[in-house]
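Below is one structure, written out as structure tokens; comments come after it.
Just one protein chain is left out here, and the rest sit where they should.
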């Protein structure tokens, strides 16, 4: 605000930080991601401490299906790439290109979610539920929190696409879009750790 | 403030090449991680450290290419992210070693 | 004027000091009157740290009082103090000296921490399994096959290894006269090694909030000479008296079998009450009331009035005679 005069009349290359509000938003969001890091770390710590407490239920080795996880990982990694491509289009002021990439991102995200829901249903069928043991609770808390983040991200990006189509790529919509893309990448980072520390480590023992 | 603004303006438009390269690397590391778990190429004591290293590299790639921390004017983002990761690691290890 | 106010505080603090200086607490309960080697070590560390810290405090307060008196604004004065930025020399001094002091504190600390955790040789140690329940303590001697509650007997001079188990919520096992506490954590076994240097009865406390009756979750440690301890041990190992000698005791036994045995002999694994096998040897009822028939009646009729939150139900449905018989029976459990 004080420095809004600074948001120069010439067209900046980075729309998301072109205005003072945009700068605040991006910085604020990075700080939020820092907080999210600690949040997930606590869930990871709890999971790792409790993952062998499966009681009579199936153990990590018996339960996890790596093929499914590999597919889910590929989907999410690709969506991270398409999300960054959408941001490049955004900074080129190419609304159509951006929306296309964002929609692809959404589709990949949805596919990931469907896989995860299928996986959960499968586990519940195997007798591995939220209430069956401490392992169950901590597993669903960690992976479920990640899933909830993906869900929220999808809803968020849909509303932002609507706004972008209505208002175009402006110094007001750009920071929102950029920040949602950061969020999406962060979800991917968390998934990298989930697939390493939950699934792969679960197989190694 | 004005100085940072000028930096924002002087940035060059990004190319997609860097990101695609980074993506290929990530896929490669993911595949490698899967491979060392399902096969026996790596002695068992090395699997977990190696997995952690692969994960760390991927995080680095995500942060510094996809999330643009390689650009100028991101010192605060990097600082707070590193602080967050540091505290996160201490906390997780603390809980784990209870 | 300012000096006067500082005086007032000084006077107040010294008054409190005088009040407190006269006593060092009760010899069966006070940290300041150690009766075991762990408590002694801990008290040494407390005094050492208190001494160091007192030096620091005196230095700070001396500067503080001097500054307040010397540099206060006097009437009609309007002076412009020099705007000093700092002094590297001074700042280094008050960084380095505390570091040195802390090292002097850290070395014995780490030493003692490891010393206290060191397990003594097994053959010379009395092992006692302690279990904390809401709101009472169970003591088992796996070496002797004895189980008791609320009161634990130990031989003087021997190392005692307390293995502390938890079944419901967190408690904390604390005998201030003998040494520091250890938490009772459900699902874990913690250990603490204590000993008593002289015979006596020491008080034990639960130190972790564990529910409504937390304040009354007391127990007693009877430290005895080896001979006395052996005598006690033999008495405890004797089987409970089986034959009731009088008819009212026999009736009492029947009432006990009908009303109490579900919890007090471990029939129901989910509800476990204290073992009452040697009930008449205990000096307290529920760990808080002095042991006599009057108090036993109060406890049986309304346990909640004695210990809020206890799982013991009201035994108010027995008539006077039945109650007396039950008490007679319990009194015979020696």
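Labels for the chains are A, B and C, by order of writing; each one numbers its residues from 1.
Here, contacts are C-beta pairs under 8 Å (C-beta built on N, C-alpha and C of every residue); 3 or more make two chains touch, one makes a residue touch a chain.
Following the convention adopted for this analysis, contacts and distances are computed from a predicted model.
Taken from the listed names "Succinate dehydrogenase iron-sulfur subunit", "Cytochrome c oxidase subunit 1", "Multiple resistance and pH regulation protein F" or "NADH-quinone oxidoreductase subunit H", the protein name that UniProt assigns to the chain not shown is "Cytochrome c oxidase subunit 1".
Looking at the complete complex, one finds that the omitted chain is in touch with A, B, C.
The missing chain, though absent from the display, is touched by one residue of A:135, A:178 or A:199; that residue is A:135. As for the chain not pictured, it touches subunit B at residues 1, 76, 80, 83-84, 87, 90-91, 94-95, 97-98. In the full complex, subunit A touches the omitted chain through residues 1-2, 4-5, 20, 23-24, 27-28, 31-32, 34-36, 38-39, 42-43, 45-46, 49-50, 53-55, 130-131, 133-138, 140-141, 159-160, 163, 167, 172, 176. Mapped onto subunit C, the interface with the missing chain covers residues 2, 5, 9, 12-13, 16, 19-20, 23-26, 28-32, 39, 41-43, 45-46, 49-50, 53-54, 56-57, 60-61, 63-64, 67-68, 71-73, 77, 79-87, 90-91, 94-95, 98-99, 102, 105-106, 109-110, 112-114, 116-117, 134, 166, 168-170, 172, 174, 176-177, 179-183, 185-188, 190-191, 203, 205-216, 218, 308-309.
Note that only the chains that are shown with their structure count from here on.
Centre-to-centre, using mean CA coordinates, subunit A is 15 Å away from subunit B. Not a single residue in subunit C touches at least two other chains.
Subunit B contributes residues 1-2, 4-5, 8-16, 19-20, 23, 26-27, 30, 33-34, 37-38, 44, 47-48, 51-52, 54-55, 58-59, 62-63, 65-67, 73, 76-77, 80-81, 83-85, 87-89, 91-96, 98 to its touches with subunit A in the complex.
Interface of subunit A with subunit B (complex): residues 3, 6-8, 10, 12-14, 17-18, 20, 23, 26-27, 30-31, 33-35, 37-38, 40-42, 44-46, 48-49, 66, 70, 73-74, 77-78, 80-81, 83-85, 88, 91-92, 182, 185-186, 188-189, 192-193, 195-197, 200-201, 203-204.
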